[in-house]
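What you see is part of a larger complex, with each chain still in position.
Labels run A and B following the written order; every chain starts at residue 1.
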Amino acid sequence: MKKEEIWKTAITKVEPNKLLLRGYRIDELMGNITFAQAIFLTIKGELPSEKEAKMIDAMLVSSVDHGVTPPSCLAARTIASTGAPLNTAVAGGILAISKYHGGAIEDSMKVIKEAVMRKKEMNKTGTEIATIIIKEYKEKNKRLPGLGHRIHTKDPRTIKLFQIASDLGIAGEYVEMAKAIEVGIEKSIGRRLPINVDGAIAALLCEMDFPPELANGFFIMARISGLITHVYEERTRMKPMRYINSKDHEYDGMPERKLIIKGAN
Amino acid sequence: MKKEEIWKTAITKVEPNKLLLRGYRIDELMGNITFAQAIFLTIKGELPSEKEAKMIDAMLVSSVDHGVTPPSCLAARTIASTGAPLNTAVAGGILAISKYHGGAIEDSMKVIKEAVMRKKEMNKTGTEIATIIIKEYKEKNKRLPGLGHRIHTKDPRTIKLFQIASDLGIAGEYVEMAKAIEVGIEKSIGRRLPINVDGAIAALLCEMDFPPELANGFFIMARISGLITHVYEERTRMKPMRYINSKDHEYDGMPERKLIIKGAN
C-alpha cells in the first residue's frame, strides 16, 4: 500500500472493545455527560464549560420544532406520505435545510464576525460599524440575514436565548453587535425588524467560537427530533398520498400547560 | 375550502410570538430542560422522568460516533468530497442508516417485544421462550438481530448501557429477555454472540415504551453530530474527489484521557 493513501481522522478511535471519542472512552462519557455535552465534544474536540453546556442545551431546545409550515417538515411529510422509510423521509427534510431555511445562521455568523473584526480594526463603536454595514447592504440592495420572521414579530426564542446568554455571562461583543445591527436597521428603515432565532443562534455560536461553516449543523441537529416526530405522525395519523397543504392544518395536541421543574436539572 | 381538507397535528402549536411544544411554551422549556429531555418530549408527547432522562442521555451519548468505517460516515464523506453542502452530505449519510446499519434496533425491538408477550401468554420463563425463538429462527435459517458486531466482541457500550439501566431501575422484563436470548444463543451455537449496542438500545427503548417504528430515529439523532463532524473534517482536512478507502485511515486525534467530572451534571 502506498504511503500517501493513509489518511487521518481526529474524531473517534475505534479498537476492538474500546471507543475513544476525542480521547475520552465512550463508556466513561455515558452516564457522566449529557447528549448536548457530547455533541459539543464531538464537534469542537473539547468538552464545554458548564455555562457553554447550558447555552448549547437552550439553543438546541429552542429549535426542536416549529410546527408543520417549515419546508423541511413539508418535504419530510410529503416523502413520508409515499410510504418511504423513516430515515429516507428525515433525510429529505434535511435537504430542505438550506440557504433560505436555516441558512441564515451561517450568513448571520459571517456578518457578525466580520462586523466585530472591522470594529476592532477601525477602532469604532458597534453602532458606527452597524451603520456602515447597513448602508453597504442597502447600496447593494441586499438584505441582512437573521432579522425578521414570516410569523413572529417578537420571537420568544430570541428573547429567551439572549436572556440565558446574559445570565450565564456568555453574551459578549457578538451579541452586542447583533443588537447594534437590529437597532441600526430600525433607524434606517423606520420600523423594527427584530433579530430572529437564526440571528440569535448565530451570535451565540460566535460567542462560543464555532466556525460559520458548521452553523447549519446546529439547526439540523436541533430540528431532527421534530422531523422524526412529524414523519411518525404522518405515517400513523394520515392517509398515504394525501394532498398536503400546510395552511389547512389545525393543532389538536395538548392545551397550554405549565412546566413544573423539580429541583435542578 | 372543504371541511375534510383540514388535517390535525399534535406536536407544536405555532402562533405569532408563541410556540407550544406538546403544550409547553418553548421559551419556558429553554434553560429548564436538557436537549435530551426535549427530544423525549417531542417524540413521546410527555416529559421523561428523571431516570428516563438519564437513560436517554446515555443512549444518545453511546452512539454519537463510531469512527470512519460505518456506511453512513462513508456515504457522507464521499458526498462531502464532491463539494456538496453540509446538509446534503449529512442527509446522504442518513440515507445509509437502513436495514443493516442501525436497522437492527427496530428488528430487535420487535423480537424482544414479541418474546415478552409470548412469555406472558404462554406462562413460561424467559429462558424457555428464548429457546423456542432461537429454534424458530434456526429452522427458518434466519439470524436474530442485535447480536454480534464486526469489530467488538464485548461492546463497552452495551455493558455500560445495561449497568446504567440497572442502576436507574429501568432494566426490566425486556432487558431480561434480551439477556435470555444472548444466553440461549451461546448454548445453541456453542460460542458467545454478545448483545451489541443496537440490541441493548432496543431493550431499553422497549422498557421506556417507544414504538419499534421510531427506533431508527434514535440512531439517526445520536449519530448526526458524528456525521456533521466527519463532513466538516473531510472538507477542512482532505482534498476534494480523493479515493476514500476506509481501511487506510489512521487516528491522529487526542490520545486517551481521563474524564474529570466536577459535581453532578
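By definition in this document, contacts are C-beta pairs under 8 Å (C-beta built on N, C-alpha and C of every residue); 3 or more make two chains touch, one makes a residue touch a chain.
None of these values were measured; they are calculated from a predicted model.
*Asks:* Beyond the 2 chains sitting in the coordinates, how many copies does the whole assembly comprise in total?
*Replies:* 4
The rule we apply is simple: only the chains that are shown with their structure count from here on.
*Asks:* Where the CA atoms of chain A average out and where those of chain B average out, how many Å apart are those spots?
*Replies:* The separation of the two C-alpha centroids amounts to 23 Å.
*Asks:* Would you pull the chain A residues touching chain B in the complex into a rising list?
*Replies:* 1, 5-14, 16-39, 42-43, 45, 50, 54, 56-58, 60-62, 64-69, 85-88, 90-92, 94-95, 97-98, 102, 151-157, 159-161, 164, 211, 213-214, 216-217, 220-222, 224-226, 228-230, 232-233, 235-238, 242-245, 248-259, 261-262, 265
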